[in-house]
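Encoded as structure tokens, here's the structure I'll be asking about.
Excluded from the complex is one protein chain; the other protein chains are retained at their positions.
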Amino acid sequence: MPRPQPSEITFSIDGREVKAPEDMMLADAAKLGDIEIPVFCYEPKLGPPVGACRMCLVEIEGMPKLQTACSTAVKDGMVVHTRSERARVAQEAVVEFLLINHPLDCPVCDKGGECPLQDITFGWGGGKSRFIEPKRHFRKPLELSPLIAIDRERCILCYRCVRYSQEIPEDYQLVLLERGAESFVGTFDGHPYVAPFSGNIVELCPVGALTSRPYRFRARPWEIEDAGSICTLCPAQCNTRLTVRDERVLRVLDRNHPEVDDGWLCDKGRFAYQAMHVDERITSPMIRDGGVLREVGWDRALAEAVGALRRGGSATAALAGGGATNEEGLLLGRLLREVLGSSHLDSRDGEAVSLPHWRALANPKLAARVSDLEFAHAVLVLDCEPLDDMPILDLRLRKGARRNGVKLLIATERASALDSRADAAIRFAPGRGAELAWALAAALRGEPVDAAAQAAGIATDDLHALADALRDAGREIVILYGERVLDGDPGALLALADALGLAEQDGGGLLGVPAVANGRGLREAGVTPNAGPGLGLPALAGGHGAREIARRLASGELTALYLLQVDPVLHYSDAELWERALARATTVVAHASFLTPGLREHATVIFPAETSPEKEGTITHPDGRVQRLRVAAAHAGDVRAEWRVLAEIIERLGGAPTPPTARALSEALFEDVPFYGGLTLDGLAGRGLRWPELQVSNTLSDAYEEAEPKLRKPLRAAKGKLLVGTYRSIWAAPEVAASPALAFLTPRQRVELAAADAEALELRHDEAVVISDGEREVRARVVLRAAAPAGTAFLERELEEDGANVLRGPHVTIRTVASVEAEAAALIAAEEARAAAETETLAQAEAEQVT
Amino acid sequence: MTQALLFKDIDEPNLADIAVYERRGGYEQLRKVLSMSQDAVLSELDASGLRGRGGAGFPAGRKASFLPKGDMDKYLVCNADESEPGTFKDRELMQKCPHALIEGIVIAARAGGINRAFIYIRGEYEEQAQILDRAIAQAYDAGYLGERILGSDVSVSLVLHRGAGAYICGEETGLLDSLEGKRGNPRLKPPFPAIEGLYGGPTLINNVETLMTMPQILRMGGNKYAELGVSGSSGTKIVSVSGHVQRPGNYEIELGIPSREIIYGLAGGPPPGRSVKLWFPGGSSAPVLTAEDLDVPYDFDSLAKAGSMLGSGAIIVVDDSTPVLDVALKTARFYRHESCGKCTPCREGTNWTVKMLERIEAGEATPMDLDIMASVQEQIIGNCLCVLGDAMAMPIGSMIAKFRGEFEKHMQRAQLTGASA
Partner (left out) sequence: MRLAVERWDPGEDQIEVQRAPEPGVAGGAYRAFGETLRGLKTTFARVIEGVHTIQYPEQKVAVYPRFRGRHKLHRFEDSDLEKCVGCSLCAAACPADCIRVVAAENTPELRISAGERYAAVYEINMSRCIFCGYCEVACPFDAITMGHDYELSDYNRGDLIFTKEMLLAEPLDQTPLRAQGE
């Protein structure tokens, strides 16, 4: 559906002539004339208005009754009075009604001071109450969930939260119970409201009925500072507003950016700020001394790191991840390429993707905006689970499908949360996203598909159905892909884009979801083995990708590793190889906030990493939007700016001097990356700029020649074994485990099975099992999922314990813990029996000898 | 005085059976409309001047003409959630003559170009629902419902849905929500149901009596029907008379006869020795009238002029043996209980009004509270999402205006004896 292009009209409000887009709701249009109409239930983000609270009653000439401004679209020549006698009386009446059952406990209420009900009572209320009867009472405060407290006495029943639950994440958990004046908000089944996006209702609530438990009584609005920031816990890079008191972040609110987050936050982004101020966080440098990590001063740690890196020289490799900024990426590249003479640096898991592929993927003509997901004719979700990989897009896709009729097509290995919303969904064999893309491209071009479909593990009928759906949907199509689809053959995705003609469409294109928050920015800043800053030719050729780095570290060809906010043992696949690689490396220098397994065992020097509120610099959104991070809170403990640490190391190793301030460094970055040219920090301001939209952006050539598909062999079923697929849960992050409020969500390994497979293997739901690929084992609990594709077991990656990263696949066997223990017990028993028998024969022999 | 159209054969034994109904000339109008064009049916309805019998009194023909033309699924919903206190006409009609309703539904469906029809009946009407179930099955068997009715190209499916007993589900949009399986809350209008109603499709909603009148209109011809009654209120109306009268019940009258004739003539007036103190002319939502208004002609416009409304045509008579406070409290408690809670003035206003009336009853109120109560009613009227709030505020407001003296006397008496109350 194309974006609406409303025409401009003029209407009169309180005697002012105001211009507004036609059909805008009066409550919004009034703001264009600097007139505020009070509202409670109206919230445009929640979809069509419901007119429930009646606060926005205004007088419109020519209409006999007062009208609700929230549901009246402005028309040309409309004459509106918001402060006429009739309107004023009605507004005062509604305020009086609302206050009837509202306790006046503002001094203890967390909303006090930033409460719309307070403000509107002050501005539009009558100033006195005639209600002397007893108010209604509830038990309070109650836990709506471990994160949210509900105070039903304060609720004014605007039912924003209920609408949110039904219209935005569509979980239908919140409902109004009872009727009339007895109504109250609760969950349908009485269970706590635990959902990935539950925290948004706290911000939606216009009174203090829903409050954040972690923020409970922490500060009052006049004691805090607001700081605009960006969440760097996932690639969504939602714009946030931080509540800071005494240099501590106490709360995270959304900072509505329609092109990024649409005004919502996930609970990870909203509550994981707590991880900034916990004891587990690394806040001073550490070195390994006598096999044990201990805290040291900066000088000592820097000297240690510099010495080790000097020894490592060109045998040094580097990996970056997490929320590392573009500037840090740039300095890491300089450190490796210019100072140490190595080009082995990467910011993503797997084998290196070639430079022409990266350049073709970054082509501005192929770039889709986030808001295109909402207005395109169709969206193809390819090999990613938005809810886990870039949560906020889950809401955006639902919005598009619900309100604008966007066709939602899903091609993933694992069942998706969006399946119920989708027009078509197909499942392919684990890890075969590239093959699926080839097959789909072939189907769209009318070429034979059998080989690719077989390699992807899908039925040709399903494939053609999906291709037909894509073809019939319309011209503007967005492909939302997980970057792991590039692993098999990066050309596949480009072929699919070509088959759909995405380069010619304004409202369509590609939108890639990287594995780490600033994956795109790090790549563009040069943290990729075969490209320098700006995807240009690197200063040094012959760099290796992450997987090859692991192999060479393990074999001893590389000796030192620099880790910028990444722990390959935790974050990358084949943890076992990385374990060996890190054990063999003589030097592992890391920037980290938490001691993850790989660092705990193998790091030689650890510098404390910054969290995003402490950082200064820029990061790049997956759709090319360069966004600016500003310092919102002081560094905790001894933490120093990471870019300064990198600059210091470069300087001590004799490299070229780094610009002295963060601002100058950002300017250097904009100079080094050609397509960032023209950006300035001031220009980025609070909203960022998309470089694919800049005039200077087209420095990437269109020249890309499609190669023959590289198809892997089809995965065959094996008797008694299942294919293994992995996924990363939204909650799999050290920040979640470290935040007291979120800790209850820390995932534990679970194996997702289809009912048929579980039956064949005689496994029950929640049974403890051991999953083995022949060499390595992972313990998990069985979870039966109706939508799980048969023949594949899905396990969670990136868990501190029992992460699926150790499994190599493609096949695994699943046995119950009980049977494994029984086997072990039987083995021991047999061994004992054998030993006993031996002793007996010996004894007998001895006896015989004696006789 | 009475004029029997709907009630012509109402006491015929076994009229609920299709054979008896057909013998008495039933389903003839259905056959007739199948051969008429949609516009011809609409113009007959328009000419009849039939106004909706459910409460709002909107011209039925015009309502049907609002439905957009086109090929989409369109819906007809028969509102049989007869929940207005004092109203029991639809119950008798459905119980005794269900086939007339089915015939009316097909006619209305033809007029609106509708292919799917629902009857939303209140849960308490289980007996009537069973009778309708049987009648619908008979009509399907006889080919009066379903695909290609009687070989024509008209198709109408009909489903009977039992509500769960909430007053608000008699409000048309609340009814639609309930029918869709949601909590029965009224929706914001516009969009009106004729444009976006059930499942987002164009929907025509009519009362049982309105639909049952349609076969009569076609039988008589719209212009002929319009001759009955008075200008602006044509035809006959079934009036449910209840309360302090000697012969309560349903009476079919020609609109425009004096109200006294209904209350005293047909229903026999209050028991001997008592006199009418106040009466609700159109269900409990209508502002009350007093004995002085008994000569007002019983039709839509005259009652509106007298400051009340005809509503669903349910006359509740209260004689001088009942304190007005009891009537007010009973009415207000009903509306507090039935308020859905979606919009503020209704939810809080009904609640507050009951609390104030309870204080008056307990002797804890002063005449100033009457002013507050009157102003609360004014704050409700016209400010709500649907008409439920107004439905309480109008009668309560009229009672305070017309019986202020009695309220004040009660306060004084209750204050004296109050401590015990």
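Think of it as A and B in the order they're written, each chain with its own count starting at 1.
Criterion: a residue touches a chain if its C-beta (ideal position, glycine included) is under 8 Å from a C-beta of that chain, and two chains touch if they have at least 3 such contacts.
Everything numeric in this text was worked out from a predicted model, so none of it was measured.
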Chains still shown that are in contact with the chain withheld from the display: A
Options A:R86, A:R220, A:R288 or A:R808, residue touching the unrepresented chain: A:R220
Hidden partner chain, touching residue among A:V108, A:A634 or A:A664: A:V108
Positions on chain A where the hidden chain makes contact: 105-108, 112-113, 141, 216-218, 220, 222-223
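Everything that follows uses one rule, which is that only the chains that are shown with their structure count from here on.
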Where chain A and chain B are represented by their mean Cα positions, the distance between them in whole Å: 55
Sites on chain A touched by chain B in the complex: 49-55, 57, 65-66, 68, 71, 89-90, 93-94, 96-98, 100-101, 130-131, 133, 156-157, 159, 175-176, 178-183
Complex contact set, residues of chain B against chain A: 166, 183, 188, 336-345, 347-352, 355-356, 359, 372, 379, 382-385
